[in-house]
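Every protein chain of the complex appears in place save one, which is left out.
In this document, chain identifiers A and B correspond to the written order of the chains, with residue numbering beginning at 1 in each.
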Amino acid sequence: MKGFLDKMRPAPEMRRILIIWFVLSVIATPLVAIFVGPLLPPGAASDAAHGQQQDNTVMTALVTPIVIALLVYFVYSFISWRVPREADVGDGPPLRGSPSIMGTWVAVTVMIVIFLATWGSYELFPGETGAGGGQGPDPLAVATPAAAKTALRVQVIGQQWQWTFRYPSFGGVETTQLVLPVNRQVRFEVTSIDVVHSFWAIQLGVKADAVPDEANVAFVKPVKLGTFDIRCAELCGLWHGHMATHGQVVSMPAFQRWIAGQRRRWAPIQKYLPPMKRTYMPQPDYRAG
Amino acid sequence: MSTVPEAALPATTGPLWRRIGPFNPLTAVILGIVGYVIGADIVGHTLASGVDAQTATDQNDISFILGLLFGVCGFLIGLGFANYPVSRILGREASLREKEQEGLWRYFTLCTDHKVVGIQYLWGVLLFFLIAGFNAMLIRTQLLRPSEHFVSADRYISLVGLHGTMMMMMSSAIVIGPFGNYFVPIMIGARRMAFPRIEALSFWLVPCAEVVLLAAVGARGFPSGWTGYASLSDQAKLGMDCYLISFGLIAISLMLVGLNMLATTLTMRAPGMTWGRLPIFVWGVIATAILQLLAAPVLLLSMALVLMDRAVGTSFFLAGLGGSPFLYENLFWVFGHPEVYILALPGFALALELVSVFARKPIWGYKLAVAGLLGVTFLSFFVWQHHLFVSGINPALRPFYMLTTELISIPTAFVFLNAMGTLWKAKIHFTVPMLFALALFFNFFIGGASGVFLSDTPSDVSTHGSFFVMAHFHYTIMGGLVFAAFGGIYYWFPKMFGVYLNEAIGKVQFWLFFVFFNLTFFPLFIAGMEGMPRRVSAYAPHLQVINDFVSSAAYVLGFSFLVFVFNVIYSCFFNRQVPATDNPWRSRGLEWQLPTPIPVENFARPPVIQGDPYGYGNPEAVPVANLNPTPAEVTAAGG
Partner (left out) sequence: MDELESPQGGYYVEPPELLARNLNVGARLFIAAQIFFYGGFLFAFFYLRELNTGGMWHPDRVDAPVGWGAAISACVVASALVSGAAIAAMRRRDDAAWRPGAAVALALGAAALALQCIEWATLGFGAGDGGFASVFVAWTGFYMAFGLLGGLYWLETTLATSIRHRGEAPGLVVAAAEAPAGARGTKALTAPSAEAATINLYFLAVVSVVMFILLYVVG
């Protein structure tokens, strides 16, 4: 910064702008990071949600000085270089550009972008959880948490217009409720039997499109007990807006009790369910015409 | 220099009946209806009989589609678009230009004068903007309460789809249509566009498309939003065909505009108009035209393939039948992302133009601006999967698309630097056009920065499909493009129509627009972060406060456009303020050096361009063009 300022020998106006910017940014950026950050979605109910919140915080903090720079510059120029209407018929100085300023600008934006892209990719690399997003049928190639092998598998099936859930490790029992044990890696496999939906567990920070004939895997590890909202995030027709339900994160024993209850409850119809598969063929004649 | 091609001559005059008829809007509408009947009832029914899937239900896609297509063809034939091709097939002499000399009537028919086409575009597009904006008011009314109370769920989705599709269609043309057609030939010193007939066609396809789209209302709407994802589109009712055909027509129109604008700027530049002297607005149009030329065919293809899936029984997008919805998502966004820069780039270029004029300074960093526009153009073909981060398509490529998407911030930021550099020590006049242009930079920064949030995959996981996205693109389109377009209207109105738009009313409109635009859309970022999905008529009750606030602000925002409508009527009919000179803004742009109204052939003599239009503050600057050169000077300049 120092060398750059020397070289540019900023005009007094520019020096003033830079000082105002610097002061405001130094004050505002930490405030934003500390006070706005925790308000950002989706909260900290899971590792994925936490990671997303972190990203949002970093980006908000990063954008703050940029907003301030633009605002300070524009407002400063409006105030100091406006002319009363028709009072001044002259022109401004015929400046056509300055390579050093342009170069600096390009360099700064390139640096920001490289930082952002690196930071964003970091959470998607192997070993991380893939940030709770859908990662296609075969996430091993992309990102698999260490605990993936032992993860609790939950199949999420979207259809017009409701969600159902199957637990392959519990006999493939199919329920309309989603209950998850806390602090246990979960592996959602999202699919659809008609049109495209999107499984959105809001507070868990999970979102994965449900596409017919595709299994879309998303990892998450809930860390807080409580309920979370589930909505459909891809337009799927008439009652898309009502394709919503709630899920619950409970303690491991409570989960065991619940799943045992579900198995008893649905046992009579279990044999009529199609066998557990990663995807279910849409009905060939599902075209409504 | 020995021949006088017919194309250069004004159309022959003849008796009035000859000039008005038989090709006029009335014959067009009649033939349009006749075409629909032939297509739907005769051809369609013949083809569809025997196809069970079509006749077994009450929903005969084949005949409906053919009806619409024949109807559109009939309409265009009725306007006279078939005369030229038919003459050519027979080898007859055909005039390249049409109806350029006739009074008011030429605005309502096929006219090959680019200035007429520009004005047709202006009012046509504004009309559809108001209709689509009115739909937005209905949307906001529905969202006053967290459950259906105003319209039913299916109506609501249709409303959103209509609003979004119509807005996207009209805003692809809101700057390049009126101002591109009207001013680009003039700015480059040409008398016409390279292909005047194609130019007329590109306009007339727009009303066809919009009417076909509106016809969806009568065909039980379409449930798929403006993105029309398969396989929802496959099970949808007949209204879906309206969406598909109308977007397909727009694709043709966009492609033709792009082809025409590129050919024009490549071949029609006046002597002395080097690439370095082009106004930045023309560069914006060139960049946009490249995107239109290359991206629109992909849209046409996607629409055509969905139509085939619906009517012919192919299975491009049907999972399990050899097709895949992913194919549609890819094809659509290969078009869809360039499309959003088709919306943005003309706005940037126009705003820079305005900032230069009203800051009384040359554009700071002209080359950087050109590089920015072209850089965005280039990059925009490589980012489309950022709309599909959570779809499960190519998860391994997400870091790549994250990077390319964020890279676009760099050329976009050039444009910001250009504006800031131009304001440096400027003499800023806060006229109405200038206010609009400056507001673009404020709004678009918010839109762009929110785009950067979305481009970050982890962050997009939480905001995809939510109102955060919706706020993002209203900030970029409404806050960017639409502001620029209104700046352009206020700026060029005196040249196009010979009167000022009232300045005081203009300021009222601007401030209402600016303040209530931000009050409407900023809270929606929060709503999105709080978990409000898009395209839902029912949302979580705790979001009602935000939504009510937004709706109230949106009504005032809608009111600001009524102020604009009032301003146009007031300034044109009740309080005509005619500018004292041909160049009331003291602009150096070539278009302002011409008399008002601009004569049919624009230039009596071919202008010899002497410099770029940014000679502000330079006492030695020569006028932008020599409008009255001798033949020797023309030859010397390479003409």
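Rule of thumb we're sticking to: a residue touches a chain if its C-beta (ideal position, glycine included) is under 8 Å from a C-beta of that chain, and two chains touch if they have at least 3 such contacts.
Given the structure is predicted, the values throughout are model-derived calculations rather than measurements.
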Report task. Using the definition of touch stated at the top, determine which of B:L127, B:A604, B:V622 or B:A636 touches the missing chain. Result -> B:A604
Report summary line: Filtering B:L122, B:L300, B:L379 or B:A527 for touch with the omitted chain leaves B:L300
Report task. Would you mind spotting which of B:I65, B:A194 or B:V211 touches the chain that isn't drawn? Result -> B:A194
Query raised in the report: In the complete complex, which positions of chain B touch the hidden chain?
Result: 1-8, 10, 85, 87-96, 191, 194-195, 255, 258-259, 262-263, 266-268, 293-298, 300-302, 304-305, 308-309, 312-316, 319-324, 326-327, 330-331, 334, 599, 601, 603-606, 628, 631, 634, 639
Query raised in the report: What residues on chain A make contact with the chain left out of this view?
Result: 213, 281
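In the analysis below, only the chains that are shown with their structure count from here on.
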Report summary line: chain A to chain B, mean C-alpha position gap in Å, rounds to 31
Report summary line: Per the touch rule above, chain B residues touching chain A in the complex are 53, 56-57, 59, 153-154, 156-157, 223-225, 227, 229-232, 234-236, 318-321, 324-326, 359-362, 364-368, 388-396, 398-399, 402-403, 406-407, 409-410, 413-414, 416-417, 420-421, 423-431, 438, 441-442, 445, 449, 452-453, 455-466, 529-531, 533-540, 586, 615-618, 621
Requested in this report: Please give the residue numbers of chain A that touch chain B in the complex, ascending.
Outcome: 13, 40-42, 48-49, 51-52, 55-56, 59, 63, 66-67, 70, 73-74, 77-78, 81-83, 85, 88-98, 101-102, 105-106, 109-110, 112-113, 116-117, 119-121, 123-124, 130-137, 139, 141-143, 190, 194-196, 198, 200, 202, 205-209, 211-214, 216-218, 229, 231-242, 281-282, 284, 286-289
